[in-house]
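Notes for the one structure printed next.
Every protein chain of the complex appears in place save one, which is left out.
Up next is chain A:
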Amino acid sequence: MKYQISQTAYVKLALHALKHRSAAVNGILVGRVSGGGGGGGAEEDSAATVSIVDCVPLFHGQLGLLPMLELALTQIEEYFSSHQEGLSIVGCYHANERFDDYDLSGIPRKIGDHIARYFSSACVLLLDNRLLESLAKAGKKPAVQLFTRDSSRGWRSAPGSSDLVLAESTANEILYDYILEGREQSVTDFDDHLDDISKDWLNPGLFD
């Protein structure tokens, strides 16, 4: 199974992490499967690609509590299945609190497990801070690490970087420009929405 991430999803998740530099953040990945036989077993469909089309930033700071996560998952699934054809939840992303922490901790694993019950090729993306720091030189490589479920249902990091590609080669440049502008301040996550429901977790104006 190959994985591809759109500029929209990639830039949004990076900006979300950058808005909350001293906290862990997470969010949901939304997309579809193309090619191959469908969203079935990963081993059979090596020709298939999971396209991560968009993402919804969820929380910052406290990520380990269930009630608002359940609420968010329900609303996200409901929105994308009724408003955007063929899009559903395909995974989640996570950024650790500390700069040099490359561990995928229990919380993203659990969320990933939950998503995998509905979509067996679910993936977890972990933000790579060193790559994010050197964006100008990153070129075509996304500043995230891809985790997928192996046959023993554990999460492991994909061996090479070729398993996750940026759908648009300009993604890192665009992200870099947005960072210079301070665009991350405009990101709204589900936490922000719960604090003030007039704020929209779909982030409609973010890339205008």
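As a working rule, a residue touches a chain if its C-beta (ideal position, glycine included) is under 8 Å from a C-beta of that chain, and two chains touch if they have at least 3 such contacts; residues count from 1.
Everything below uses one rule, namely that contacts and distances are computed from a predicted model.
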Checklist entry - Quick one: the chain not pictured, UniProt calls it what, "ATP synthase subunit a", "AP-4 complex subunit epsilon", "ER membrane protein complex subunit 2" or "GPI transamidase component PIG-T"? => result "ER membrane protein complex subunit 2"
Next on the checklist: Of the residues A:M68, A:L87, A:L131 or A:A158, I need the one that contacts the missing chain.
Outcome noted: A:M68
Checklist entry - Footprint of the hidden chain on chain A, which residues? => result 22, 24, 61-68, 70-71, 74-75, 78-79, 97-98, 101, 105-107, 110, 194-198, 200
